[in-house]
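First the structure, then my questions, so here it is.
Here the complex is missing a single protein chain, while all its other protein chains stay put.
The block that comes next holds chain A.
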Amino acid sequence: MIKANTKPRAPALEALHVSKSFGGNKALDDVTLKVDAGSFHALLGENGAGKSTLVKCIMGFYQADKGQLLFSGKEAQIQSPREAHALGIGMVYQHFTLVPCLTAAENLVISRPDTPMVIDWAAERAQLETFMETMPFRVRLDAQVATLSAGEKQKLEILKLLYLDQRFLILDEPTSVLTPAEADEVLGVLGEMARRGEVSVLMISHKFREVTAFCDSFTVLRRGKFAGSGDARNANVAELSAMMIGDAGVRPPAIREPTVPEGPELELRGISARDEEGRALVSDLSFNVRSGEILGIAGVSGNGQSALVELLSGQRPVARGELRVNGAVFEPTRRNFDRFKVFGLPEEPLRNAVVPRMSVAENIAFRSFDKPPVARRFGLISPAGIRRRGAELIRQFNVQTSSPDAPIETLSGGNVQRSVLARELSGDVDILIVSNPCFGLDFASVADIRSKIMDCRNRGAAVLLISEDLDEIFEMSDKIAVMSDGRLSDPVPVAQTDARRVGNLLAGQSGLSAPKPDRA
């Protein structure tokens, strides 16, 4: 182990002319990234632009085909994440790497390469306490990681890197699970540490607000190529998005047509649900969604939105309360979905809405395979009919697949999403429930899917949109409500609210303003 004080505090890193191919696919093509010592650098790009591939090359998960890596000015050959750690490069991944059953203290101690055979907990505790004293944020040391909130886990991940004395931090979309206030706190603190020259930070992000507010420099990748870099403090959003998207231009927002609030209506009255251990997931939800209206529910992941969608789709029992569609009590069963024309697009469709190994056509037929015209007399199912209808919808919804018979798991995320939309939106829709419909999709798919949802609204459907993406909520919704800790704020017309108010509600502070972190 190199002693902490012999190591330069904030290292610089340069990745020069890096190329990496997977099969015939060029994931990175002559990309150069320079992160100065003590800077807070943003790496921007759309999904699939090559950001992850680049950091994985730096971390030693992949070996670049071409290119050079300079760490603190010296050439470095990093063959494995272990070697990266030894150099002092640490990464916080999008999925947490903490061990859920161990406590925070145990996680920190075992992450050290020199954990003693017999751990003297009294001494370790004392050391950890002193370490925590010097840190800008704290985490309860005795708490089992499984019981920590997403924000606390994220902080613990960062603390772990600092505890291991890793001074070059790579963060992969670190704020996706945090409230805006938590995100500001974490990023603000990292920014200050960087300014003091204690760390250098490379952050993968696609949130312009965070980049311009906290970072000092940025690099943009587009389809595996270097698309630009510069000073983040004076970058403007239009410039950045043009670099990210390139020739595609700025996406036109989905067209909203005037509608009359008459027709189908989804109503929730005092709905509560509990998890398997009896803790409240959602409490006393009451709201209605009218015809020709999109109600957007904003919220940070894990505040009960998934439970709400599960309730509506029949995946989770309702503990108390009543669901109504068009005034009649609605029990979420397949028969009732058809009767009331309720359709849905759950989050992570590959997990929640399709059978991965069944074909695209079969997946598209889930709602119609046993009904005419696909099914024939005596309830016999017609595979040819399923295939024909599937092929039709695949064309109509522009699903990119090698054939209607390809297993749906072989499709890209956007095309799985389109297949589900093809299934759910091909008929008459009265009620539509969508959850994070554009999560992880590329630019073209996002525009496409949003406009399909908007069309549905324009035709008079009542749409419930649950999303963690505030921009999406503001673009799509007629009314906005915020979910925090299983409770829902009153829906407000979109014109009467703004991002700041919604942000405060996200943090569960019902209208009170969030304390702003000190920023120089």
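Here is the rule we go by: a residue touches a chain if its C-beta (ideal position, glycine included) is under 8 Å from a C-beta of that chain, and two chains touch if they have at least 3 such contacts; residues count from 1.
Everything that follows uses one rule, which is that contacts and distances are computed from a predicted model.
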Chain left out of the displayed complex - its UniProt protein name, from "Pitrilysin family protein", "Protein ImuA", "Nucleoside ABC transporter membrane protein" or "Glycosyltransferase 2-like domain-containing protein": "Nucleoside ABC transporter membrane protein"
Option touching the unshown chain, where A:Leu102, A:Met132 or A:Ala242 are the choices: A:Leu102
Residue of A:Gln63, A:Thr115 or A:Thr333 touching the missing chain in the full complex: A:Thr115
Touch list for chain A against the chain that is not drawn: 81-82, 97-102, 106, 109-111, 115-119, 121, 146, 276-278
